[in-house]
Structures are given as structure tokens and as C-alpha cells.
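Dumping the structure here so I can ask a few things about it.
A single protein chain has been omitted from the complex, and every remaining protein chain is retained in its original position.
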Amino acid sequence: MLLVPCPNCGPMNAADLSYNGESHRRPDPKTCTPEEWRTYLYLRENPSGWLLENWYCSSGCRRHFKIERHTLTGELRAPVLPGRKPGATQGDMK
Amino acid sequence: MGKNKPPAKYSAAGLLWRGLRKQSWPRVWREPEFKSTYDVVIIGGGVHGLATAYYLASNHGITNIAVVDKQYLGSGGSGRNTAIVRSNYLTPEGVAFYDRSLDLYNSMSNDLNLNVMFSERGHLTLAHTDSALRTMNWRAEVNKLQGINSSVITPAEIKKLTPSLDVSADTRYPILGALYHPPGGTIRHDAVVWGYARGADAYGVDLHQKTEVLDILVEGGSGPEGKGPSGKVTGVRTSKGDIHAPVVVNCTAGWASQLSNMAGVTLPITTHPLQAAVTEPVKTFLPTVVVSGSLHVYVSQTDRGELVFGASVDPVATYNMSGTLEFTEELAGHVLELMPGISKMRLLRQWAGLCDMTPDYSPVMGPTPVDGFYVDVGWGTYGFKAGPVSGEQMAACVANGTTPELIKPFELSRFTEGTLVGEKGAAAVGH
Amino acid sequence: MSHRLPAPLGDVIDRSSVISFTWNGKKLQGFEGDTIASALLANGEHILGRSMKYHRPRGVLTADFWDPNTTVQVDDEPNVRASHRKLADGMAVSAQNVWPSLKFDVKAANGLVGRFLTAGFYYKTFMKPAKLWPAYEHVLAKFAPGGSVDLDTPHGRYDKRHAHPDVVVAGGGPSGMAAALAAAEAGSSVMLVEHEHQLGGHLLWGSNDDRAAANELAAACAAAGVEILTNSTVAGRYEDNWISISQRSHPGVIERLIKARGKTLVGAAGTIERPYVFQGNDLPGVMTSGAAQRLIRMYGVKPGTRAVVFTANESGDSAVEALQSAGISIARVVDARAGEGITSASGSKSRVKRVTLSDGTTVECDLLVTAVGWTTPTSLLNMAGDRPVYDADAARFFPAGPPDNVLATGGMIGDGSRDELIAHGRATGELAAGRAAVVRHRLQAATARAAAVDGPEPDYPADERTPLDRAQHPELYRSTTHGIVDYSEDVSSKDLFSAAGEGFDSVELIKRFTTATMGPSQGKLETVNTVAVLAEARNETIAEVGTTVWRPPYAPISLGALAGRINEPTRVSVLQPWHEANGATPILAGQWVRPEHYGDPAAEVRNTRTNVGIIDVTPLGKLDLQGPDVPKLLNLLYTNKWMALPIGGVRYGLMCAEDGVVLDDGVTARLGEEHYLMTTTSSGAAKIWNWIEMWLQTEHPDWQVHVTPVTTGLTSINIAGPNSRELLGRLTTDIDLDPTAFPYMNVRRGTIAGVQNCIAWRIGFTGELSYEIHVPSGHAVHVWEQLLDQGADLGVKAFGLEAQRIMRLEKGHFIVGQDTDGLSKAPVTGLNPLLKLDKDDWAGMPEVAWTMESGDHPVIVACQPDNGSVVPEEAAQILRAGTTEIVGRITSSRMSPTLNRSICLAQVTKEFAAPGTSLEVLLVSGERITATVQEHHAHFDPEGARLRG
Partner (left out) sequence: MVEITHLDASPDTRVPKASVRAADGTAAAATLGLNFGSAEQRGETLVVRIRPDEWYLLGDGAPAMAAGLDLSGFASTVDISHSRTAVRITGDCAADTLSKLGSADFSDHMTPNGAALGNGIAGVTCDIVRDDQRGVRSYLLLLDGSFITYFLGALHDAASEF
């Protein structure tokens, strides 16, 4: 089981967190076109490589955070809480 | 065309003849030379790709086709699924589509002259809650209108069909009823791959194994490098060299996004592993295919005596196929809820395949904004069941240049138009 | 026990303790410490089963866990490894794959037609006539190998635990023990896992010195505090060293799954001896050198009387010594290193009788021992991403280089004397401990709650171990004749040749086509021989052909152990004991156990409509919301407007997902200036909490709102019916229930039945005058009983979920997830006045706007069958009259006790939604009935006079 480094709690079993998928920007609902909105709803880069995604520390600190994960190797970079920028590779926790 | 001799006919008499004369069988397919030009390039040597090639050749006379696969034939989802076939879907479009697939599976051994061992043993989808039972009724009613043999049966009837199930009322997940679909069953998945490969090869289709597609060549598109919408496909770049072709069909699972991105086409897909496992063999005791959506498990027993298990896809998107321990833990717990008597059976092997999941649990089929670039992707967990009909319909789509009625509901454009397919209406484990 | 050798041979058996068991019904005896197989051999029973396809008799081949020929049925347990399982008193052991008996097997006739049953033969026949295939299939299934499941097997005690050791060592041979010891001495917590019943590995069947050294190391490990798990297997290595261990030796537990997060993993699995492929290689009496030595030295069993030994290595030489010590005559030693070889063996049906050598001579014998080389069980390392590489000089695969937190030692990576292996093990243990210390330091430093780290992070130690040598070994895979490659699948080298010739010529394709390596030992014995034969058939090298991926588990694990104790959480309200004591029929709704009814739901409806009823609705999700920005949050989550809700007000709201599909609904009350209580559906409680936190934390981190779930803290009781005001009035002194002071859709706080801090609001899911009270759960039983006591003369009775469902249907209230589905966008509900498109933003607003604009969506309508005695089933389809075109479906239906007729909610296309439209409904029976669309969703009291009263 993957160890996911929660920015508050430290490394956690992935099963103790909730996965919320690929991170994407929400268009302005007042002005967006159907195409923009449905791109946000449905289309996904789905890369085989580094992916910025959303996790929720549901059994620990209950914070949503973003983390870059390599979808082929399972490698993880440093997590970020909302409002902060993704940083460099964190020390190897494994 | 037809430059190759038809394959040696398989039959019991042939088996006897060759056995007596100690004569060996010829190759099932050729090792073709790599050519730089084809009429059609099909990416993915699984059931979908091979069936598309086979029907292009057999139904439409198009035989100058290359099927390319980065590994060996059937190395992807075709060889990793749990080989269950059925047609009792929720929506009329789903039912019509899968029912045609079941028809093709029924006559496949004969059509392809290779026994795919279709075992029409009946398919049970268990309901543990009244809402699940309601959904079963819904499916049964839609099925009935389409002429599909599918009905909701009682716990007592379930027990009669499948004595190993615990139908008592005082369990954590009581079995309240089941959707029973007698025409559903299992099939030898590898045989389906080999049957189509052998059939396509006999028509002259070139099957290039260990040939990885590195890029899709597009001209005149509105995106970077001339790719993307309003472009035109000109071929593919592979690990063995470039192939020029006016038509490229993406028939991959697990890598559908990567390949489509190469053409500048973004898909509504995320890729998740679907895990499966088998036990050691025991004498047969489970006569039907059993599925429980609430418990995320499905199980059948092969003629070799192994129980084959599957579950729902893993929640975390990944291209890693190494499998997880928690899958086997949950699986075992849930299987023992259903069949408490098999705790001493042992899990022998687990594996995973990649599933391309779409938002409405339905595939993406047909043309794309790039001219000549077709997709047959997004098959989630039910690609194997749909292999034959997908091949047949994609072949018609490519050959005629129009989308056949049967796959119109599955066009890529539905996501920008917001007209999703209704299988999402009652999403459960869809096996 | 005529084949038992005298002591001191037989290290692990206790001759003073005799064990009785039965073999195919025959009473036999063995000793404590025997395996089933050693006890059978000691009794002269040398045929232990029959092969899968040809039903050839089979005897001991490797005498260890991987022995493919000795799986047996023990009592109700199938597929027991007789060469590994310890004999226990009273065991009923029987052979598998035999019919009607072990000695006379009818299916052995298959052997005669073997040349027609080549690999994959079934793909080539039975196609015609198609109708006959099911019959053929039925026959094929009869040939399924393996034992039998007894479906009445009770679920015995299986268990699980987690562990967080610094170092896990897989394999308790000399290198593994040394590694564990060194790591423990370096301060690591260590788990040492050994597949066999005792530590020692190959030393156990070696010389006296070997055995003494094994005992010494084992004792040192125990003394150093190593956690020693014997008869246990490291079954899998998953991401980040998540390691599964199957422990079959924990007292009181059949099998236990240990889930260990190892900071480092040491693979010390040794090697597995390879069988040799030649004609007759599956005759009973043909065995590996390891098998012969184990039987003689560990179990004191004499495997034959006259032996030929084919040896290419020290293990074969050592086997010669063992055979001699057992008084077995050595007919011939055939030394591969001297260029000698064997071509075939032959014999009677049940035993090898002679061996033909490469030079054409034949030698009579009843035992043929082969020592032709090793397979490295790199399985665990493969799971860590390593891909093995073939070394032709050593004639085996080696790991290429696992990740930093996985180390290998011992036979897996090389050869050496006992001392060299121990030295390498020690160095590996020290390295593993050093690396584990770094990981431990980092984990501790990154974990908020952990103890402060002790000093700076230690240096990450580099791998400076002196590598083990790799001994030269001849490449010996197949003789000049064909023999069995996969014993459990009955696949011969000839099958592999013909499959390769047909084009199944990659290792994965040939495996799938012939099923070689797919059996119970999962290729431990067969993979390398399969690859070697394929290489030969393709005229390539073994390195060019490559190998297949070994998938977990390393050894099979019982479903019982994987399941463990089956813990499936359930939830109950504090009133559940009352419900059960008062005749409630429980129903599971998600995790909640709730009262469905107390005997007669229709009577419960009538009583509530006539008098007053109370229902426990605790599972209703409840969230305490506090902060200045709650109105903004509500405005974002719900489709309607919330900025003007006064203190004391309650409002209904509908929530959508971003695709406009109905997500949840419920009411929210404003309790104070910045204090709100939100309710969600029972099933939506956890989901909506996460949903709110997601919006607050990721989209609007500047909003000040605190969300606290209080679902269980407040026991919720709905008091419904004409007498509800009277009843509640008797229990409260400080809440003014006068309708002008406390009107419909309002909330008040106060004391109920003496309990302070209760919340009461007036809402109307049942359509009656009703108060929903929320009571601190510790006092809920008291309040509930007071309601029943005080309201006895008012006719108060409890009602269950079913009565509530009926009453809500009478009122036409839809249920999210029943009357709506995964594609129902908000306009489907018909609540268009609540869909406020003039707000700046709310979840799902764009899709809802476009859907309303297009008007192209189904809608929920109330309808009534024209024949009021017919209740169409929920899910019955609605058709365009006289056709099979689906235009809708019944989503809810009941017989209404209030109206004495059937009532429904349905989803229909717009065309059929107008009041008065006649719908054609297809019943499950196939009959078509008509129903009429009603003007209002509510079948009963559409003006709401009752609930507003």
C-alpha cells in the first residue's frame, strides 16, 4: 500500500485518505461556455507520468491537499495545502 | 487479396489424423514483414483490434491492414479479464449492443473454426438491499422489452441454482434476490484473441507484435505540431519504423489517453487498475457466474476447477499493474460472506489489468476531430464482452465512413454535448 | 513403518510420539514431526496422487512445499501440501485426482491417447456440432484437478495483525539467520520469516556441522530478540515495502495474515532445486537430491533400495553420502561434470525400474536422484520491480538490482561455503539495519505525533558488501528425450515444442496456450525449464527468451486468512435496543440497522394520520455549521437562496454535483447569529461533509465556517400526526408551541422531558403536523419513553421506516437516489422555483441552466393506476401506448392505507408529464395497465393544510 505524505500528519497509508483525482481549474460558472465547463467536468489529461492530484486526509487532519504522483512508478513529491505552490521533491520517506 | 492459404482446419478428425501420423500443426499466424504503407493501422493486438481487423477483411474486403501491439497478442486487457459475457445492461442502447456481441460469441467457435469454449452457464447479479433489488428489476424490465432473457429471482431459486451461496436472512449482507441471466457465461479469453488473430492473418492482415507506437502522425490540425482538431492522420511512428496510412484506429485499453493525446485528441478517460485473482483448483461446485455489486466481487469457476475472482476498479488512477494486498483481503472477506464454506481454499495468483474509465460507464467509439483517426476506447471493465461487436461495428464505421446506429450513442461528441449514456443511472459493478 | 531408518537419522521426528492417521481409509501410523508425505513413505506408500491430464501415478519429487506431486485432501481441506504439512493425530488423508481408486484409475486411459491430447487440443475440436459443446464441457469439468470443498466447512478462526518492523528477513537459512542476527545486533527490530517448520534452510539436511551451525544461529537470533516466525511465508511485497506474511504457526489461529510495513526487506529465500526433463522423469522413485536428503536426514525415511544419482553439483554429491548413510546401494553415480548424462527412465506403472544413460547403457534401480541445478525464487524481488537476468555460466537467473529498501543475500545472489553465506548475510543485515535507521529517522521526523528524533539524520549507508561468487554450473535442462516440464499441469517438453511451432513462441503466449507454470506451484519448479525448452525450440538463448513475471502471492494463502476476522461495521441509534425489544423488524440501510416496522406498517400509517406517531430518524445526517460565512456556503451548496434566512427559520434545499445531477437534499436551520444545523440524507452524511470541506478548503479558503458532524450526538425523533402538538406540549415548558409563535418551517431550542439543549423544528416529510426533535443522545431513551408514556391517551405509537416511506409517497416527496438516479439533473425534480439561476454561483449551476434552457429532460410526476388495487412494481417501465418504446418508469409505488388505492411516483419524458396524461405501464407479469398523471406530486392533502396547521 502506498504511503502518502500528508502535509500535517506525515506518511499515511493511502487507505486512510480519500482520493479525489486529477486537479483541475474550475471555470467561472457565470461566463463559461458549455465546452469549457464540460472540459472541466469530463476531459482528463490522464498522463502516464507526473500528475497533480487532490487527496483528503479523511482519518487524520481532515485537510485537502494536492500532491504530484507519478502514475507509473507511484513516486510522490512534496504535498501542498491549498493556496500554496507545489514544491520540490521531498525527502524519500520509504 | 487472399494471398495466404487459409489456416489448417481444426477438427476432431484433424486432431486424430495428425495424432496418428505424428504430424504437427502449422503456425496459427505468420511472422509478417514490416511494411511502410498500409490502408489501415490498428493499434492494439487485443480482442478489439484483432476483431476490427478481422471484420474489415471478412465483411468489407479491406485486407491491407497492420495490427501493431507493443507486446504480444492479447497481452493487455484481453488476457487479464475474467472472461465473463452477458448482455443484461440497463439501457436500451447498452442492451442492443451487448446482445449483438453475445450473438457473435455464440457462433464464434464455428465462425473462427476454433473452440473458444463459451460456457453458457447463467449469470447471477445478487441484490443485498432493496435499492439494489429495485435496480435489478429495472434492468430486468428493460431487458425483457429488448427480448433479453433476464429476470429477478428469489433467494430460494438462487439457492437451487447455486447451492454454495448463503441465502439465509441473518447475514450482514443478506441476499434478497438476484437478476438471473441464463445466456450469460464465461469464455476462454485467450482463445478469442487467437481465433481473431488466426482469422485475420488468413485474410492477409499483418500482425506486428513487439511493435510500439511512439507517435501518431497528423497534418493540418489546429493544435501544436499540426495535431488536434481539423487535422488529418497520415500514419504512425513505431519502434520498428514509420507506417504511412490514411486511417489509424486506437483500439487500446490502459493507454487510450496516451495514444489519443499523440494525435492531439483529449479523452474523457482516467485509467485505473482492475484486479483479479484465482484460487487453486478444486472439484467443480459453482455452476453459475455470481456477481455482487454491493460487495464489489464477482466469481466463477473454470472448467479446470479454479475460482476466478474480480472486483471493481481501484479508486486511485494509475498505470501500475502490480496489484495490491488490500484487494485480496477485501475480496476474500466478501467472498466468504457469500460462500462461508470455502475459507480453506487458497488464493493462488493475483494480477491486474488497466481499465479506461469514462464518466458514464460507456465506451467512446467512432470518429474523432482528427480526420482518419478513430477510437474504440474507454471500455472500463466490460471491454471483453464487447469485443466482437466492437470489431464488427468499428470495421463498418471505418469502411463506410459513417457511424453505425449501434454505436452512435457512444461517440466522443456526447461529452461536449452533455448527452451521456444512461448506464451511469445505476452504476454498480458492471460485470 | 517398514521404510523408517534408525536414529540418528531423522532429526525432526520424535519417535516417542506415535501419531495415527488414515490414508484413503487405511489406518497408518507416523511420528510427531513427520510430514504427511514422510509418514506415507515410511509406510511404503510411494504413490501419493495422480497427474491432472494423463492420470499417471506420482510420488515424492522435491519433498518440500513446492512438491507438485503430493497434494492431498485432509479432512475437509483440499490441496494440502503433504510434503510440508505436519502429520496430526486423527487426520483423514486421501489422494486427489483419482477415480475410482489410487491404484486403479480409469482416467489413466487418457495416457493411452496422450498423443491426441496435445497442449491446446480442446481449442481445435468440439466446435461442431455446437450444441454438443456443453456436454463436452461437462465431461472436461469432471477432470478438474484438486481436492474437494466441503461447503459446510465452518469459518474457523483466522486473524490479522499489523507490524512495523525495521527489517523483515524472508528466509531462515544461514544467510537469512545471519542477516536477522546482525540487524538485531545493530539495534533494529527484526522479523525473520521461514517457510519451513524450523530455521536452518539447507543446513537442515546437510552435514552434522551444518546442523550444529544452524542450531547455533537460530539460538542467537532468539537471544537477540528477533521475532522468529516459522511455518510462515513472506507472501507479497507491495508498494513502499508493504509486506504480507502468512503465518501458519500462531497458537489458536488456523492462519494469520501479518501486514508489515518493513523499512527494509531482506530476501534470503535461497534456491529451489530444478527437476530434469527426460522421458520418465515423473515416475515415482525419481526425485531431486534435496528430496532424498530431506527424507533421509530430517525424517529418517528410506526412499528406495538401489539408487542412480545424476549429479552436476555438490548437492548431488551430498545426496550420495546421505543415501549411503541410509544403507541404500548406489548402482551408479552419473556425473554431468565429467560429461556423463542420462537419457530416459522407465519402469512399471508405479515405480522407476531402470535408467538409460547417455552412453546407451541401462542401470537397474528403484530410485533416481537428480541434481541438475537451481532456480532462484526471485518472486519477492520481482514484486519490488526487479527483473531477473540469466547467467549462462551459473545456469540460473539472478536479480538485476532491486530498489534500495530491498536487499538480497544467500543463494538468491550467489554461492559459497556456509561461512561465506553467513558472512554475506551478516553484511546484508548490517546494511539493512543502517538503511532502516535512516528511514525510521525520516518517518519519525515527518510525523507530527512522534517522539522527537534523536540527533541528526544518519548517513544513508552505501552497499559495500563483498559480493558472493557465482559457482560455475553446467546448463542442464532437458535431456535428448522429452519429459514432463510442468508436473501439476501435465505439460511435457514435447507440448512446448509443438506450441512454439504453432506460433505461441513467446514465453507469455506459450504459458497461456499450454498452461505450463499455471498450476499450484506457480512456476517455482517449472518456469526456468519452460523457458529453456522454448529457447531450445526457437534456437535462441535462455537470456533472449527471458522469463515471465512472478505474481503474488509467493505461496498460496487461504481465503480465511485474507479475510481474517470479518469486521463489518454497523451503526445503531441509542434507541435500537428499545426498537428490538418492542417487536421491530430490523432493516439494514447502509451501515445503519433501523426498524423497518413493528408488525403492521399500514396500521402505523393510519395511527399517525389519525393520532400521533413517533419515529427514530437518527441516521439523518446532521452537521453543525458555525461562522460568519455560513450563508455564503449554503448559497454555494444549495440551488436556492440562503442569505435572508432569519434566526429560528428552517429551509429546504437541494444540492447538485457539478454536472447538475441531484446529489442530496435536506433542511437547514438557523439556530443563532452564526450558528446553523444542516441535515442531509442518511446515506449522504459522510459524503456531504467531505464535499463541504472540499469547497471550503480548496475553492474558498478565505470563508470562515466550522463544520462538525453531530449525527450521532443528536438522536432525532419525528413526532407526527394531529396530536403531535398536544403530545410535545406535555413534555416541554420553555418552547411555545402556539402555531403563531412556532409556525411551520421554524426551529426552536429548549427543554424536552427535562432534557436541556434540545432542538425542535416543524417540518413535514410525512405531511402531518410534525415536530422533529433532536435530543442529546445520552438522554434520548428517556425522552422516547416519556413521549410514549405521556401520549398513551393520545394514541401515540412508534412507526418504522416503511410507514414513513408510505407517508412521504402519499405526500409526493421524492427520495434522492430512488426517484432520481445518477443522471437526474435538478430540473427532473420539478422543483424549478428552487433553482435560482440569478445567483453568482452554485455547484452544478451551468449544467442546470443549460438543461432548463433546452427543456429536454424527464420529470418526476405523481401518477395513479386507474385500477387502484394494482400496485405496479418499482422499476416497472412506462411505454408509449401499444409499443415497446420506453418513455419512463415507476420509481416509487405503494398501496396507500390513507387513500385505499395504489399511488406512484414516476419519471417520464416531458411529453408524458402533463396532468391527466394516461400512461401505459408494463407490469413485471407482462400485463399492461394504465395510470393517470396527477396534478400535484402530493396524492394526499396537496395544499399542505395538515402540516401547516
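Couple of notes before you dig in:
Going by the order they are written in, the chains are A, B and C; count residues from 1 in each one.
In this text, a residue touches a chain if its C-beta (ideal position, glycine included) is under 8 Å from a C-beta of that chain, and two chains touch if they have at least 3 such contacts.
Here the structure is a predicted model, which is why all the values come from computation and not from measurement.
Under the touch definition stated at the start, the shown chains contacted by the missing one in the entire complex are A, C.
When you scan C:Ala184, C:Ala218, C:Val406 or C:Leu443 for touch with the missing chain, the hit is C:Leu443.
Contact with the chain not shown here comes from a single listed residue; of C:Gly90, C:Gly339, C:Pro569 or C:Gly882, that residue is C:Pro569. Across C:Lys86, C:Lys124 or C:Lys160, the single residue that touches the chain missing here is C:Lys160. Residues of subunit C in contact with the chain left out of this view: 159-164, 252-253, 259, 261, 440, 443-444, 447-451, 565, 567-574, 592, 618, 624, 626-627, 674, 704, 706, 708-714, 757, 776-779. One chain of the complex is left out; on subunit A, the residues touching it are 8-9, 13, 15-16, 58-63.
Everything below uses one rule, namely that only the chains that are shown with their structure count from here on.
The distance from the centre of subunit A to the centre of subunit C, with each centre set as the mean of the Cα atoms, comes to 26 Å. Subunit B and subunit C have Cα centroids separated by 23 Å. Centroids of subunit A and subunit B (each the mean of its C-alpha atoms) stand 30 Å apart.
Across the assembly, subunit A contributes 1-2, 34, 41, 74 as residues in contact with two or more other chains. In subunit B, 324-325, 359, 418 are the positions where the chain touches two or more neighbouring chains simultaneously. By the touch criterion given at the top, residues 1-3, 5, 8-11, 18, 20, 26, 29-30, 32, 34, 37, 40-41, 54, 56, 58, 62-64, 74, 82-83, 91-94 of subunit A touch subunit C in their complex.
Residue ranges of subunit C in contact with subunit B, taken from their complex: 76-79, 113, 115-116, 118, 121-128, 130, 133-134, 137, 140-141, 144-156, 158, 160, 236, 238-239, 242, 244, 257, 259, 383, 498, 501-504, 506, 508-509, 512-513, 515, 520, 522, 551-553, 556-564, 566, 568, 570, 587-589, 659, 817-818, 821-823, 847, 850, 873-877, 879, 884, 886, 889, 922, 924, 926.
Across the complex, subunit B meets subunit A through its residues 255, 257-258, 261, 266-271, 315-320, 324-326, 359, 415-416, 418.
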